[in-house]
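This is the structure, below, for whatever I ask next.
For this depiction, one protein chain was excluded, whereas all remaining protein chains were kept in their positions.
Order of writing sets the labels: A and B. Residues in every chain begin at 1.
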Amino acid sequence: MTDSPVGAPRPPTAEADSAPGGVGSRRFRGAANYLALLPFHAYIAVFLILPTLIVAYGAITTASGTPTLENVALLFTDETFVDAFGKSIQLALSTAIAGAVIGALLAWAVVRGDPNGLLRQLVIAASGVLAQFGGVMLAFAFLATFGFNGLATLFVRDSLHLEILTDASWLYSLTGLVVVYTYFQIPLMLIVFLPSLDGLRQEWYDASESLGGSSWSFWRNVGGPILAPSFLGALLLLFTNAFSAYATAAALISQGSPIITLQIAGSLSSEVVLGRENVGKALALGMIVVVSLVMLLYALIQRRASRWVR
Amino acid sequence: MTATSPKPASTGHGVAVAFEELHRWYGSVHALDGLTIDIAPGELIALLGPSGCGKTTALRALGGLDEVDQGRILVDGKDMTSVPTNKRNMGIVFQAYSLFPNMTARDNVGYGLRLRGVDGTTRKRKAEEMLELVGLGRQAQRYPHQMSGGQQQRVALARALAIEPKVLLLDEPLSALDAKVRRQLREEIRRIQIMIGITTLFVTHDQEEALAMGDRVGVMSAGQLEQIAPPSELYDRPRTRFVAEFVGLTNRIPGTASGGVVDVLGTPVPLLDGSAQSGQVQALVRPENVRLVPADDGTARVAAVSFLGSLCRAQVTLPDETLVVAQMSASESRGLVPGATVRVVVDPAPVFAVEE
Partner (left out) sequence: MSATPSPLSAAAPQGGALVARPKGAGRAPRASRPQTGARVAILIVVLGYLILPLFAMLEFSTRGDFGSRSLDAYAKILSNQNLVDSVTTSLQIALLTVVGMLVLLVPTMVWTIVRVPRMRRVIEFLCLLPLAIPAIVLVVGVAPIYRFMGQNLGKVGGSPLTLALIDIILVLPFAYRAIDASLRSIDTATLADAARSLGAGWPRTIIEVIVPNIRGGVLSASVLSIALVLGEYTISSLLSFNTLQVVIYLLGKQDPFVSVAVSLSALIFAFVLLIVIARVAGGTDRRAQTRAEEPAA
């Protein structure tokens, strides 16, 4: 590819295979172009691909290196693991749905306002923080609220004279995880779904109205169908988010490992039963499979959604 | 195509529309400032003006998409000012992107009918009739993203007309299209409008469009109506400085005014009402009213000549450095080359003049 002067039509990048022989220098330059991308690819290979391969390899080998499907089989046979997977999926699904619905409502309320206004910027920045950076800190936030000495616990007990929250141990169980996870799923939904709501053009609403439609007929016939794919996609993202979460659970749950991420962490740090060293890797591989499937589904939905909305 | 008088077309579907002293504020911006217009049944009024002049606000007010703070809107004699949009039964064509992307052309056009409870078979038939009317009979099952901009706007028009509205509102429907499509489509819209005889409000910032389409053209600026008149009257007899400068190309040639006449380069030219009446003024002369006479003793010099197909435009420099543009037919432009000396003579067509 020659250095074209400004304004000349940009030649397609088939430089490496365009003309035979004689343009050896062009071919060289073509290859050199790709070479410049090497550092990036090398980095990804070492710090992303390699670890993934290590996990995959470990999952299908024994401690001594012989290939085996034992570890993977355990995922389906060992009750603890099956249970943990089940609970993880349950947790992820329920909080994804709750977060998606509430988050969508919040997004709708925000999008109706000034697109450059302060409220919107504040809500989005706050959502960014709560959705992604919370982790351990959000666990503490909930301890401060619903823990044994938490604000809400004390308020309900002392001011409302109700005993329902006094036994705060619910917070440190799966129930607590559901409550806390939903909390950060809502802002995540806002961030992911808001652009889709933005894409709903005012003209469609105006047109529907001018043709005699009410708010309901707009949402039922136009808005709903258009948003459905994005909503579903966002739901899937929320699912992945909750399924993969670790920090919050680690901070809240000190007894046992009811969900998969805690199981994996356990396999890394605690003493591992002889012969089951690579089970953690199998669990990790299982997670990759689940997440990849969900992401694939997400990609398919996205492609369909973008077809309509320019 | 252009009517020279506000004679509406035939089939009697049209109703009269009136704006009475409309006022609308957006914060401190006075978007509509006492707008008053009477539209005759079946008439197509083109609202023309620069961005922010209020023309779109006026259209949206008529359609019920925006509220008015003061004044009344009357349709067929009835006060519609506080009637919600979905009860006004008006067909609106937006600038772009108004087709529902999740529906085919047929479903888009049939949407209004569906809301009115028309049954499926009738709906399908009517929708296809309307699509046929706008020349898209074969595209009924296509989705918006499969159509070009021009096709989409035709579907939008079909959809607006399908509900048999009382008034048709077009909000810069051609602005997002490219030039050739624009010209084709505007002729079709006009043809259909005349055929159906529906009262129409057409908003645009493109002069050519407004002058070509309107029975009358209303020029707006800063929320006010500067002048509303048939296109030729607007062009030949502007009543305010804004209209004179906004519509058509103008040259500003210095001259001396007195007694209803301005002396421009030696020719006495009648002054239009509303002009500056005395002293040193600038006459706004149209290029087609400027004649260039090649002369060796001429005091003006040709700076550039542009060939535009059937027309030619020549820029000449006067002795006082003023640049004047003259327009003539291509045949009349022979002999005009950059550097040639010419004499500049103005036709005595009435002009608008402004202070220096």
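Before moving on, here are some points about what is shown:
Basically, a contact is a pair of C-beta atoms (placed from the backbone, for glycine too) under 8 Å apart; a residue touches a chain by one contact, two chains touch by 3 or more.
Keep in mind that what you see is a predicted model, and the values were worked out from it rather than measured.
For the chain missing from the display, the contacting residue among A:Ala63, A:Val82 or A:Ala126 is A:Ala126, taking the whole complex into account. Remark: the residues of chain A touching the chain excluded from display are 1, 3-6, 10, 13, 33-34, 36-37, 39-41, 43-44, 46-48, 50-55, 58, 102, 105-106, 108-116, 120-138, 140-145, 147, 149-152, 183, 186-188, 190-192, 194-195, 198, 201-203, 215, 237, 240-241, 243-244, 246-247, 250-251, 261, 264-265, 267-269, 280-281, 284, 287-288, 291-292, 295, 298-299, 302-303, 305-306.
Rule of thumb we're sticking to: only the chains that are shown with their structure count from here on.
Centroids built from CA atoms put chain B at 52 Å from chain A. Note for the complex: chain A touches chain B at residues 201, 203-204, 206-214, 217, 221-222, 225-226, 307-310. Interface residues of chain B facing chain A in the complex, by the touch rule stated above, are 63-65, 84-92, 94-103, 111-112, 115-116, 143, 145, 156, 159-160, 163.
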